[in-house]
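So that we are looking at the same thing, I have put the structure below in structure tokens.
What follows is subunit A.
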Amino acid sequence: ATPTPQVIEKVVEKPVEKIVEKTVVAERTVVVQPTAVPGRDTLVVALARAPSGIDPADHSSREAETVIRNLYDGLVTRDKTSGVHNEIAESIKWLDTKTLEIKLRKGVKFHDGSELKADDVIYTFERVFKPNAIEFPQPHTALRKGFLGPFGSAEKKDDYTVVVNFTAPWPAAMQMLVHTQIVSKAYVTKVGTKGLIEKPLGTGPFKFVSSKTGLEEVVLERFADYFGGAPDLTPVGKACVSRAVFRVIPENSTRVAALLAGEVDIITEVPAELVDTLKKVPGVQVKSVAGTRPIWMEFNVTQAPFTDVKVRQALNYAVDKNLIIKKVYNGLAQPLGGALMPTNNFADPSLKPYTYDKAKALALLKEAGWTPDASGMLMKDGKPLAFVIDTIDSLRPVTEAVATMLRDVGIDASVRVWEYNVVRPKLLARERQAYVGDWGDSAFDPVGHIEAKWHSLVTGSTYGRGNFSGYANARVDKLIKDGEIENDVAKRKVIYNEAQKLIYDEAPALFLVLPEAIEAAAARVQNWAPASDSRENLHDVCLK
Partner candidate 1 sequence: MTNTPLLELKNLTTVFPTRRGLVRAVADVSLSLAQGELLGIVGESGCGKSVTMLSILRLISTPGRIAAGQALFQGRDLLKLSDGAMRQIRGKDIAMVFQDPLSTLNPAFPVGEQIRESLRIHHIAQNHFAREKERVIELMSEVGISSPTDRFHEYPHQFSGGMQQRALIAIALACEPKILLADEPTTSLDVTIQAQIMDLMRRINEARGTAIVLVTHNLDLAAEFCQRIAVMYAGRLVEIGTTDQVIETPQHPYTRGLLTCIPRISAQRTRIEPIPGNVPDLANVPPGCAFAERCSEMQPICQNDLIPFFEIAPGHLVRCLRHSSATPD
Partner candidate 2 sequence: MNPTDIPLIETRDLKRHFTIRPGALARLLARAKNIVVSAVDGVSLKIWQGETVGLVGESGCGKTTLGRVISRLDIPTAGEIFFKGFSLREGLPSGGDKSTPIERLGFYRVAQVIFQNPYSSLNPRKTIREIIATPLINRGLKDLNEREETIIALLRRVGLHPRNLDQYPHQFSGGQRQRIGIARALAMQPQFIVADEPVSSLDVSIQAQVINLLEELQDEFHLTYLFIAHDLSLIHHISDRVAVMYLGRIAEEGATDDLYAQPLHPYTQALLAAIPSLDKAARRQRIILQGTVPSPINPPSGCRFHPRCFARVGSICENETPPFFEVGKQRVACWKYQ
Partner candidate 3 sequence: MTAHAPTRVARGWDYSFRIRLRLWWRALAELGYELWQRPVVLLGGIVVAAFILAAVFAAQITIHDPTRGTLLLRFEPPAWEAEGNWKYPLGTDDQGRDLLTRIIYGTRVSLAVGLLSVAISVIVGTALGAFAGYYRGWLDEILSRFADLLLAFPFLIFAIGVMAFLGPGFVNLVMALAFKGWVEFFRLVRGEVLGERTKEYVDGARVAGQSNLAIIVSEILPNVIQSVFVLGTLRLGYMIIMEASLSFLGLGIQPPTPAWGSMVASGRDYLLVAWWVSTFPGLAILLLVVAINIFGEGLRDILDPRLKIE
């Protein structure tokens, strides 16, 4: 036997259906059959991290979104890719560029049986937007405030109609509203935030049953009075499984092992390397979807050598993104052609990713004054071209790959792994040299994303809050601000295209890749597919 830990080797006895078919090379296949518990009607989802919270107004992680998404509904929701569909809202229409009229579906019930009305929606908005509206544990402003953009006020027209006034035009509204889930005014005013956290109550397909310590495990139960969910997204109706459990398994290998051992049904964040292996396992389905976390290596443009645009461009040419995609991501990623990920609704398709061209890179570096010495190291004024690339643990493989490729052209690049929370202030203070990081773009709209990364830093605002490169271009700043309030899609495209082009040319970052989100499930899980915004929607999922 080979000493691989893919333990049993057996000749496959019967052909097994593969959900995502890829070429299977080996005739002999690893058979680690998840043991199905007969008659089990509980769906177990393994998350990689504990949700950061369970209050729809006050959390900041994707795991939280996933759990909340199944407990609560929003006015609108998103399909598995980027399309937005009405959910609680029956219709939404712009009265003018700054005013939105929302008509609510009738008969939408909260889990306690009360009906969802306009007051609940208004209360939800205010709870998210108003300063210090969340009183527990200390009064503070909701973490989700940004998703309401230039929110001004909300008025109730009648029990089923809400009019929202924005202080400025807000073209991204639909994509952003997806991220606001409606709570019950009566319930929250009664039990307070603390009560809401302890026993969440929404209109979603599942009711809250219990949670363990630090949301390590959250147990949900089918909500019998569910109104059915977005009518555009089939199936419409009550949830298929009677119970859903979210369980945190941080170790990648343990998570996979748990799926193989039949202990869980769906696992998130499957490491790309494992895809081929998992696909060979009968009884396991692997699916992936374009993710929403593009990865860049941001240069500190306020510091030599990255003050020189030629160096920045050169580095973009020096890295073979396709090789990284093929090897590090097992083919499950796309190269980035600039500031926005290709799946963003406003990404400029004409901007092609920098090609891998070592000669060009060296030529550009030479123009910038960096010439290789005898050993091939790039030198200028007797000093080598050396810098430290900071990154976080989850991006270590891609960062190391980049560093290796840079060393290949004679740059002395080394890696330092940080905790994000620790390195972020240093980055914003421009203390570091280069940073490989990602930034979630789950709204598929430039807003919420482009102003964070590429607008110059304006302290105390959302602008430049993720601008780790120190990039500051007045034109780009203006374009970003213009785009935020331009309601005409065509015009917006023009604005964003110009901004993207500027960023592309000035290359404040080494544009790397957009990895796919990969998930796996046991074969008995049906009608399941990962969502690109990674909000796992269990409403549709059935168990065989």
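Per the selection procedure, all candidates are chains of the complex that A comes from, given by their letters.
Structure notes:
Just so it is clear, contacts are C-beta pairs under 8 Å (C-beta built on N, C-alpha and C of every residue); 3 or more make two chains touch, one makes a residue touch a chain; residues count from 1.
None of the values given here were measured: they were computed from a predicted structure.
Among the candidates 1, 2 or 3, the one in contact with subunit A in this complex is 3. Across the interface of their complex, candidate 3 is touched by residues 2-6, 251-253, 256, 271, 273-274, 276-278, 320, 323-324, 326-328, 393, 396-397, 400-401, 403-404, 407-408, 414-417, 422 of subunit A.
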